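All protein chains but one are shown at their positions in the complex.
Here the chain labels run A, B, C, D and E in written order, and each chain numbers its own residues starting at 1.
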Amino acid sequence: MAGKRKKSSGINRKSERTAAVASIAADDDSEITALNLKGGRLSDGMDSYFAKCQEKLGFVPNVLKAYAFDNAKLEAFVAMYNDLMLAPSGLSKLEREMIAVAVSSQNRCYYCLVAHGAAVRALSGDPPLGELMAMNHRAARLSKRQRAMLDFAVKLTNEPWTVEEPDREALRRVGFTDRDIWDIAAVTGFFNMSNRVASATDMRPNTVYHGQAR
Amino acid sequence: MAGKRKKSSGINRKSERTAAVASIAADDDSEITALNLKGGRLSDGMDSYFAKCQEKLGFVPNVLKAYAFDNAKLEAFVAMYNDLMLAPSGLSKLEREMIAVAVSSQNRCYYCLVAHGAAVRALSGDPPLGELMAMNHRAARLSKRQRAMLDFAVKLTNEPWTVEEPDREALRRVGFTDRDIWDIAAVTGFFNMSNRVASATDMRPNTVYHGQAR
Amino acid sequence: MAGKRKKSSGINRKSERTAAVASIAADDDSEITALNLKGGRLSDGMDSYFAKCQEKLGFVPNVLKAYAFDNAKLEAFVAMYNDLMLAPSGLSKLEREMIAVAVSSQNRCYYCLVAHGAAVRALSGDPPLGELMAMNHRAARLSKRQRAMLDFAVKLTNEPWTVEEPDREALRRVGFTDRDIWDIAAVTGFFNMSNRVASATDMRPNTVYHGQAR
Amino acid sequence: MAGKRKKSSGINRKSERTAAVASIAADDDSEITALNLKGGRLSDGMDSYFAKCQEKLGFVPNVLKAYAFDNAKLEAFVAMYNDLMLAPSGLSKLEREMIAVAVSSQNRCYYCLVAHGAAVRALSGDPPLGELMAMNHRAARLSKRQRAMLDFAVKLTNEPWTVEEPDREALRRVGFTDRDIWDIAAVTGFFNMSNRVASATDMRPNTVYHGQAR
Amino acid sequence: MAGKRKKSSGINRKSERTAAVASIAADDDSEITALNLKGGRLSDGMDSYFAKCQEKLGFVPNVLKAYAFDNAKLEAFVAMYNDLMLAPSGLSKLEREMIAVAVSSQNRCYYCLVAHGAAVRALSGDPPLGELMAMNHRAARLSKRQRAMLDFAVKLTNEPWTVEEPDREALRRVGFTDRDIWDIAAVTGFFNMSNRVASATDMRPNTVYHGQAR
Partner (left out) sequence: MAGKRKKSSGINRKSERTAAVASIAADDDSEITALNLKGGRLSDGMDSYFAKCQEKLGFVPNVLKAYAFDNAKLEAFVAMYNDLMLAPSGLSKLEREMIAVAVSSQNRCYYCLVAHGAAVRALSGDPPLGELMAMNHRAARLSKRQRAMLDFAVKLTNEPWTVEEPDREALRRVGFTDRDIWDIAAVTGFFNMSNRVASATDMRPNTVYHGQAR
C-alpha cells in the first residue's frame, strides 16, 4: 500500500546530487503516494528540471516525483502546469494560485491545499489570505475583480453544467478579457484534474510547505 | 459574444488545405466557443497534427480549434491527451473512452458527451453502450472489472475527498495494477479538467459526431 | 432475477399476431424488467391498443409490456399517459417530449431517456436537440419560452419544495397560461413517476429506439 | 395569483349538493391552488365520486377539486390513485400511506404530508407514527419489513439512478414478492408525481385534515 | 442500548415528588435516549427547575432529563436555552419557536420538531402553522419580516458558509436591528446544536406533545 519510490532511477540520481537536502525533504521522499510505481528513466530535460527545482526551492515537489514513474506523463504535466501557472497571462501569478487553492478547497485536496496555500502566502505576503482561500473564499476581503474570478472558479468546480453566458458576462464586467476568461477556466480545470489525481493516489505534500511564509 | 474564429491563421491555412471538407464541418468552424479569441500561428508540429486529423477523421475536432488560439496551450493539451488516451496502458482505448463519457455525464458536459460518446460507440460497435455511459453507467451490463473502474471514476469525480485505500483495493481486487489505477485516475482527472474548460467556454462539438456509429 | 415475461398471455397473443416483428423486437421481449411478474389477461381495449402500437410503431413499447401483468394498472397508466402527452394542450407534443427528456436526465433514467430522446429527435427533426435534452438542457439554443419551461421542469424535479409564485410568474411572463402551467407541472410530475418505476424495476428500452431519427 | 375556483361548474354543483358542509370545508373551497383554472363539466362517474367523498369523508379532498378543471385528467388521476392505494396488494393500506408520507417528506410537499399524514394516523391508530413518517422515518420503531420498504422508497425518491438489484434483493429478503416490489415502486413513483403537481400549483390541503386522528 | 435512566437520583427525587404525573409521562421516563448514562445529583437550582416544569407543564421535558446525568451540563444548557428562548428580544417568543422548528425541519430532528412544533401551535393558536414550519416554511403565508427571518435561518442551517452581508441586509430591510440579527443567528445556531445532540442520542420527545394545541 505504501508508495515507496526508492528504485526510481531518476529520483535516485536526484538525491545523490542533492546530498545537502534537509532530512525533512528526505522523509518526504519515502512515501509520496499510495501506489507502488517503479520510477522510470527521466529525460535530460526532466532531469535538469528536477535539478532546477532542487536548486531554487530546496526540494522537488512531490507531485513531480509522483509523475516521474513515466517520463512522458511527467513532461506533459510539467508543460501544461508551467504554461498555465507561469506563462504571461492577464491573471497575476498570485491570482492563479488563489484559484488553485479555492478550487482545491472545494475538492478538499490535501496535497494541493498545502502546496498552493504556501504559494498564496508567499506571493501575497499575507498569510491569512492563504488560509481564507483554503477555508472559505467568501470570507476574504477581496477586490470585485478577484471575488468574481473566484466565484466563477468555484461555480465551475461545483456545478460546471450551470455555467452560462451571464457567468462570463460577470467576469467581463469586472474587466476580464475573453483571453483572461480562458485562463480562469483553464486553471480551474487544471486543479480539478490535479485534485483528483492527488486524491486518487493519496499524494502527500512535502512537509516543508507547512511552515513556509507563515 | 459568439466565438467566431475566422481570423485564426493556423485554422485558415488548415481549411484552405482541406477544401473538400463537408459543409457540416465548415459550419462547425464558425462558432466553436463563446469566447472571442484570435487564433495564433500554429507550429509545424501542430499544423501537421491538424492535417492528420483532417485526413484520418475528415474533420478537426473543435476542442483542438478552440485551443489553437495559443500554440503552447494547444501543444500541452495534445501531448497530455494523446499520452492518456492513446499511449500503451493496461486500460483498453475503449475503457478509457468509457471513463471519459461516464465522467462527462456527471459533469453534464455537452461537448465531451457528444465527442466521446461517439468514440465509445465506434470502439465497442455497441451503440447502446455509448448511451448507457452518457445516461447512467449503473444501468449497463458490465464486467466486474469495468463496473469497478467506472464506479471509481464516478466517485472520484463527485466526491474526490472520500477516495481512500478501500477504493484502490476494490480496483486491485478485480485485477487492476497500481499503474492501471494511476491511469484510471489520470483519465478521470483529465476529463474533469476538459469538462470544465468546455463548459466555461460553451464549446460546441462538431455536428458530425451525432450520426457516427449509430 | 431476470424479468422473463414468457407466460404473459396478453403478450403471447400479441407476439403470435405479429410474427413479422424483427428479431430485435423479439429480443426486447425476453427481459424487460428485473421483476418476475406473470402477465395477466388484457382487456379487449388494451389488446387492441397493443395491436395499434405494433401496427403504427412496429413494436410495443416495453413500458406497456411491463405494466401488462395487471390490466387495471396498464389501463390507468395508458389513460394518464395519453391524456398528458397526446391530448390537446398549449404545449406542443415536442415540448412535452422535451420536458420528458429533461426530467429523465435529472433522474438519469435509462429507459425514458432512450425512448423519449428518440421522440424528441423524431418530432423536431433535429437529432442534436434530443442529445441536448438528455445531456444538459442549458446548453441548447432555445427560445425564451422553451428555456423557461425546462428550467421550471428541472427545478420542480430537483427541488420541488422551492417552487413558488415567482417561478409561476416566470412562466406567465413568457406567455404560458395557467392551464399551460398545469400541463408543464403534470408532465414533469408524470416523468418523475415513470423514471422511478423504470429505475426501481430496471426497465429496458426497446433497442429499436437507439437508431431512430438519428 | 389566487386560485379562485368559483366558476368551476362541477364544483359548484358539488357545493350546492352539500350545503351541510362545515364552514371550514367551505373555506377550503375558495383557494385550492395558485392557478386560475376554470372548472369543466364533470362526467356522471366523477360527479358521483365527488358525492361519495362528501358522504364518506364529509368533504371532497382538494386534490380532486384541483384536477376537476378537466374531467379526463381527473378520471385518469382517480383511476390510478384508487388502483394504487385501495386495490388488493401485498402491501396493507397503512403501508401504502406510510410510503406516501415518507416520500412526501423528502419532497417537503405540504399538501401530501397533511392529507396522508392524517391517513397514517387514522389507519394506524398511532398519531406519533404519522409524525415520524413526515419528520424522519429512520426515527420510527419499525419492523424490518417496513423499514426496508421505506428505505427503498426514500432512496428511489432521492437517487433513483442508484437503485439496483441489491436494493430489490433487500426487499425480497424481508419477504416482499416481486409484485410487492412493483407496488412499492409504483406508490413511490405516484407520490413523486403528486408532490410535484401540488408544489408546482401551491395546492392547499383541506384544513379538516389537521385535527384528524390526533 | 436503551437509555434507561432509573438510577438517576435527581430524577428519582423528581418523580417521587410528582406522584400525580400521568402515566404517559411515566412512560416517557423509561427510555429517553439510546445512551445508558447514570443520572447524577442535581443542584438545588436544577431540582427546583424540574419541579417548576412539572408544576407548570405537567411534565419535565425529556431533553432536560437527558442532560440530567451531569448537573454542570444541564445548567449550561438551561441557562443558554432560557436566555435565548425566553429573555427579552426583538423577536417574539413565537418567532423564536418558528425558527426552532424551521431549523429542526432541515435537520429532520424528531425530538425538536415534536416539542417545538407544539410550542408554535400553542403560541400562535394556529395549528397548521406548526405543521408548515415542520414541513416547508416556504408554503406558509407569512409576513415579509417572518419570511426573511426564516429564509435566513434555513440558509444559515444548510449553507452557513454562503451567508454574507447581503443576507444581513435583507434582514435589516424588513426591520430587524443588528441585535435582532444576532438573536436570529443565535437561535438558529442553538437548534443546530440541539438537533445534533438529539439525533446522536436518539432522544425521544414526551408523547404528551403530540396532542397539544391541535
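By definition in this document, contacts are C-beta pairs under 8 Å (C-beta built on N, C-alpha and C of every residue); 3 or more make two chains touch, one makes a residue touch a chain.
Everything quoted here is computed from the prediction, not taken from an experiment.
Every shown chain that the unseen chain touches in the whole complex is listed here: A, B, D, E.
Here the missing chain is touched by one residue of A:114, A:171 or A:200, and it is A:114.
Listed for chain A, the residues touching the missing chain in the whole complex are 105, 108-110, 113-114, 127-128, 131-132, 134-136, 139, 202, 207, 210-211, 214. Think of the hidden chain as still there; on chain E it touches residues 1, 34-37, 69, 72-73, 75-77, 79-80, 83, 87, 107-109, 152, 156-157, 160-161, 163-165, 168, 178-179, 181-182, 184-186, 188-190, 192-197, 199-202. Where chain D meets the omitted chain, the residues involved are 136, 138-139.
By our rule, only the chains that are shown with their structure count from here on.
The chains that touch chain B as well as chain C are A, D. Its C-alpha atoms fitted onto chain D, chain C is found rotated by 180°, rounded in steps of 5. The contact pattern of B-C recurs in D-E, the pair among A-E, D-E or C-D where over half of the contact pairs coincide by residue number. Our note on geometry: chain D versus chain E, Cα centroid distance of 30 Å, whole angstroms. With each centre defined as the average position of its C-alpha atoms, the distance from chain B to chain E rounds to 53 Å.
Taking the mean of the C-alpha atoms as each chain's centre, chain C and chain E sit 46 Å apart.
Across the assembly, chain E contributes residues 136, 139 that each touch 2 or more other chains. Under the stated contact rule, the graph of chain-to-chain touches falls outside the line, ring, star and complete shapes.
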